[in-house]
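For this view, one protein chain was removed and the others were kept in their places.
Moving on to chain A:
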Amino acid sequence: MNAIDGSSHVEVNATGQTPSLLTIVIDTNPRGWAALKDTLPFSKAIANILVFINAHLAFGNDNQVAVLAAHSNKAVWLYPKSPHSDREPNGSTDGDVEMKDVDDDKDRGNANKYPQFSAIESSILSSLQSLIKSTLPSTLPPTTLIAGALSQSLSHIHKTSLSFAPPKASTDPAAPSTAVTLTPSQPTLHARILIVSVSDSEPSQYIPTMNAVFAASHARIPIDTLSLSQHCSPTFLQQAAVITGGVFLSAALNPRGLLTYLMFGLLADAEARNSVTLPTQDSVDFRAACFCHRKVVDTGFVCSICLSIFCEVPQGAECLTCGTKLALGSYGANPAVVPRKKKKRKKALNGVMDRDASGSAAGTPVPG
């Protein structure tokens, strides 16, 4: 009898692991891969990524995967396939992307392969082939549209997590007391995004990328990045990893070890990340791109109302985003040594920000 008292409750908890959804965004920029072709050909990289996908799925059969290609001019679903794949997919402008499992039956007859694995593999390979075929060498911008792929994967994650979400509280207006407020303190689906990047961050993509990153951070979806290219550094993706609590790894020194990088550094999902030390970055490039010319700037002007960043004074000193008339103070005047005036003091005007010397908010005094 003494074994039971009020303090020792026996909690019956659901066992089993939380399903985890891995969204992989593969940067398929032809220029980026061409630069890598001596060390890591594209086909080899895809083979490694496929093994990585299989490893993720092997963790449990409710784990899911989604793969996107961020191409130089569009973002394309590789798996699960878009139902509109027969007509020309128009990338991120494609409205509602319905997902369904591939039902092509070829290549399933392999006795040496787990059926689910071969289904995913054939889907990814065939979509990649059609993507490569449709790419014309003449129209190749040197950049990759990461932002579109990011927003597509975020919407996919949202859609998937809805199917795992707790039921809505009672909507009966007659009995509002029964409506238990459910705080999603523990997610029922662990989602994360992995970007395999080979190209530089495009400054013109700054705003859409950052919007996606903050959305991900809000939804507590870590964005991991594996950068393969030696010459470029995806600045914004570094920031994305920091903001969302993801991992940024650079495999630039040894791109051939792609699989080891993936398996060791990036396979751990949210559950394992609680118990495993993650690779960290020693220095993060926090530079932003300006809103006016999409240039990455070290020092710039910031609108005091909406915090938009400009690389130079906007025309008419009017913020391009919110239209506020900004007082520039005495910015741009030549500095001169002035005898100290004791009677009058000019009030400091805001509107000028210097990153390096942000401590001194006052403008330089005008001579005379």
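Methods note: a contact is a pair of C-beta atoms (placed from the backbone, for glycine too) under 8 Å apart; a residue touches a chain by one contact, two chains touch by 3 or more; residues count from 1.
Quick note on the criterion: contacts and distances are computed from a predicted model.
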* **Per UniProt record, name of the chain withheld from view ["Elongator complex protein 6", "Cytoplasmic tRNA 2-thiolation protein 1", "Dolichol-phosphate mannosyltransferase subunit 1" or "RNA polymerase II transcription factor B subunit 2"]** => "RNA polymerase II transcription factor B subunit 2"
* For the chain left off this view, which of A:Arg31, A:Lys113 or A:Arg294 is in contact with it? -> A:Lys113
* With respect to the chain omitted from the figure, which of A:Thr277, A:Gln315 or A:Asn334 is a touching residue? -> A:Thr277
* To do: Quick one: say which of A:Ala35, A:Leu267 or A:Val296 touches the chain that got left out.
  => A:Leu267
* Extract the touching residues of chain A with respect to the undisplayed chain. => 1, 3-4, 9-19, 51, 54-55, 58-62, 108-115, 117-118, 121, 163-167, 180, 182-186, 188, 259-260, 263-264, 267-268, 271-272, 274-277
